[in-house]
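Notes to accompany the following structure.
Missing here is one protein chain; the remaining ones are kept as they sit in the complex.
And now, chain A:
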Amino acid sequence: MRITITSVLVHDQAEAERFYTEVLGFVKRHDVDMGGGARWLTVVSPDDPDGTELLLEPDGHPAAKPWKAALVEDGIPYTQFSVDDVQAEFERLRALGVRFTQEPMNMGTFSTAVLDDTCGNLIQIIQLHPPTAETV
């Protein structure tokens, strides 16, 4: 069994397409009209075009919006992406107008930050630090 697709629930697929490609920097992989205004819309990392796809899934189900709102209120990022440099990514994205609910925080073996994807979700970015003499 392999993980080929995972999803985020987005309130507007066109807006999500713009944010996930133009702002975050992912690349569109699939875009299929499913009828009823919904698309099978996936993106991948340009660093790993054959890797796991992220499905930008419409959040039309009645349970989706309260669930998302409750997570955001407590600041909980439900989805996590890896980056090489959290601080650099934070500065790049902030310059593009991205809102962060948690600025870069060094946790010793890793650093994280939490951003708003403008589609109703908080996303955590994480950078793993190579082991140092202190942490080994």
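The rule we apply is simple: a residue touches a chain if its C-beta (ideal position, glycine included) is under 8 Å from a C-beta of that chain, and two chains touch if they have at least 3 such contacts; residues count from 1.
Everything below uses one rule, namely that contacts and distances are computed from a predicted model.
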{"item": "Identity of the absent chain, which is to be given by its UniProt protein name, from \"Cytochrome c oxidase subunit 3\", \"NADH:ubiquinone oxidoreductase subunit M\", \"Simple sugar transport system permease protein\" or \"DNA-binding transcriptional ArsR family regulator\"", "value": "\"DNA-binding transcriptional ArsR family regulator\""}
{"item": "Omitted-chain contact residue, chosen from A:14, A:32 or A:76", "value": "A:76"}
{"item": "For chain A, the residues touching the chain missing from this view", "value": "69, 72-77, 101-103, 105, 107-108, 112, 114, 122"}
